[in-house]
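Dropping the structure in here first, questions after.
Only a single protein chain was left out; the remaining protein chains are all shown in position.
A and B are the chain letters, set down in written order, and residue numbers restart from 1 in every chain.
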Amino acid sequence: MYKAHHAWLFLAIPGILLLIFTVIPTVAALFLSFTNYNVFSPVGWVGLANYKQLIHDSNFWSAMKNTLTYWVLVTPALSILSIFLAVLVNRKMKGVSVYRLIYYFPVLVSVVVTAMLWKWMFQEDGIMNYLLSIFNIAPAKWLTSKSMVMPSLAIVTIWQGLGYYMLFYLAGLQSISEELYEAADLEGAGFWKKQFYITFPLLRPVIFFVVVVSTMSAFKEFTMMLTMTKGGPIGSSKTVVYMIYEKAFEQLDMGYASAISFALFLIILVLTLINQKFLDKDNQA
Amino acid sequence: MKKKIALLLSLVMIVGLFAACGSGAKFGKNGGGAKGKNAKITFWTLSLSPTFDDYLHGVIKDFESQHAGVKVNWQDVPFEQAEQRTLTAASGGNLADVINLNTDFLKKLAAKGALVDMNKAAADVKDDYFEGAWQAGKVGDTVYALPWYLTSGGLIYNPEILKKAGFDAPPKTEEEAWKMSEVIHEKTGAYGSTPNSVHLYLPSNGVPLVSKDGKKAAFNTPKALELFQFLKKEYDKGLIPDEVVLDQVNMPEWYAQEKLAWWGTGPQLFRQVKDLSPEVYNKSDAAAAIVGSVGRRSMAVMNIAVSSKSRHQKEAVEFAKFITNADNQLKFSKTTPVLPSVKKAAEDEFFTKGADSHDVAEKGRYYSAKQLGSSYDMLAPVENVTQINKVINEEYRKVLLEDKNPQKALDDAEAAVNKLLK
Partner (left out) sequence: MSNKNEKEFSVKRATRVNIGYHILLILIALIMVVPFIWTLSTSLKGQNEAVFSFPPQFIPGHPTFGNYAVVWNTLPIGRFLINSLILAVFGVALPVVLCSMAAFPLARMNFRGKNFVFMIIMGTMMIPGEVTMIPVYLIINKLGLMGNYAGIILPAAVPAMSIFLMRQGLLGIPKEMEESAIIDGAKVWQIFLHIMLPMVKPTLATMSILNFIGAWNNFLWPLLVLEDPNTYPLTLGLYKLQGTFVANTRMIAAGAIIALVPILAVFIFFQKYFIAAAYSSVIKG
């Protein structure tokens, strides 16, 4: 019913802007990954040297391990918990919009404030250890032990991201007809049954979106590590993009930084394709 | 369709190449003609506006009135984004003519050939500056910047905590400091000395990080081993909290919470305590910085460099000299507790006052000004100084937190640093 030229007409203007400001810079970055670009000296072609260096760079692999750990901790929790948060506030009820607003707050507060407060909560004598002591659990070294640092940072991320992803689900929930739930009620379906048979399947396009977007942002996170742990203890919270940032702006090794980015790109791409296989079945409208 | 896509892709590639290649070569297209008359130079500072607007506008006005035809366009850059701003601007040929840089980043830029050699361009004024400050601009034997304002360690301390532990004066030497730290921690729970890194601690105790010729690591010595073992011992006694070792602590916050008995830092930062807790600030007192075993203190220098691609290099160098001269630095020091890098300015009676000031920051300035002659910028004069410091600090942390053998740590750090110096 639609013709091909319709598609290209709609795509033309956004496509041109996207090409100039997003696609070309990406291709340029790809080009740079084969060079020794350092901003000041003329660009020199080095072929695959940066990629070869990458394979043997133990710092890169440990950063990759940290990033994957972080992703595993963060993305599933964010993708699932925020659905429930959205369901919770998707009611016709007085004051519900206030809750929505408040749940969105953590996204809005500056990174500096977030880092400062959480660091303070994670302190040896901080609130988190106080909470543990109520349950007779020994105090934890939240940000200062290698094994705890990523889970602790994940807690902050999840806390901050729940409201953010809630919003997408909330928008998705608006398009699920209430009649479906009413019908399920008549059949005596409980809360969980309704979520499994109605909410989750109908939200699938949004779930796909949230999983992909939260995956990408988990793989690109580094400001939180920069402000809270400086990548420590002993490099155990240094992520790949943290490393890219150091290489590019502290060491002026733009070529190598670009090469790392494309290694990261490959991994995100594979994960996205897997996601697409499972969650984006219905895209051929 | 496939052909079209291939065509499109190759087009994108070509434009991309073009965009990337066009970058490296050209710089400094700022301003009008290249002649002395009607030169317009750009000047970047780090996070000085709006607090010092009046001061800087004044200096610029003076300069412009003394140099007819030269216009100075001042822009202030936030400290945290300085590197990104500098590099993107440089890539597009929009780098400022005169740039305020911290010492670490300065060395990197200098090594890439981005800055003017001040040994030559400013030979006439070289001797005006303190030797320890002039070194900050060094990479190899060449100096790439003029030292501007600087800070030399001071000490802010909490007499109440000291008193509880039975002391009535702050420590003067490292040795004394550690002995006191132990008693203080035992009696009050507060901490004393807080070495969150060793890249300044080692040189101030007589262990330079890099050999004189800048080609090899020089810190793998018995003295360094002794220092590492010593710090490990203090750590095992519980005197250095993990957060401090890992450099996760914002010191003024801890000091303001009375978790620290003293904090060794430049007096310009004392005011941060005032901001966080006026009460703690008011009961605090200042003293001379704790001195390492070789009697050298470290200083932190802010530098003024000139872009080697500047179209108006002569005027830019003139301006760099002008803003760092004795008069202008003295005026600057009077607005905030920083110290001048010019000897003549430091001789002013302004710095000999303040010994009994009620304001801790002013008192701190008095002490740190007194020690200027024996203070040095201790960062190694090599390109990769930032990375080198990171490597050494990381090994130090492994010794403390992971019981890594100190000799092994020094060996590993030495190998890594030698690689960075190649």
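By definition in this document, a residue touches a chain if its C-beta (ideal position, glycine included) is under 8 Å from a C-beta of that chain, and two chains touch if they have at least 3 such contacts.
What you are looking at is a predicted structure, and each value in this text was computed from that prediction instead of being measured.
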Residue among A:159, A:200 or A:278 touching the omitted chain: A:159
Touch list for chain B against the chain that is not drawn: 1, 4-5, 16, 19-20, 22-23, 46-51, 75-79, 81, 84-85, 87-89, 91-94, 252-253, 256-257, 268-269, 271-272, 275-280, 336-338
Where the unshown chain meets chain A, residue by residue: 1-2, 4, 6-8, 10-11, 13-15, 17-18, 20-26, 28-29, 32, 39, 85, 88-89, 97, 99-110, 113-114, 117, 120, 159, 162-163, 167-168, 170-179, 202, 205-206, 208-209, 212-213, 216, 219-220, 241, 244-245, 248-249, 254, 257-258, 261-262, 264-265, 268-269, 272, 282-285
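Note that only the chains that are shown with their structure count from here on.
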Chain A - residues contacting chain B, complex: 19, 23-25, 27-28, 30-32, 35, 37-43, 116, 119-120, 123-124, 141, 143-144, 228-230, 232-235, 248-252
Chain B to chain A touching residues, read off their complex: 12-13, 15-17, 19-21, 23-25, 83-84, 87, 90-91, 105, 108-109, 112-114, 241-243, 246-248, 250, 253, 384, 386-387, 394, 397-398, 401-402
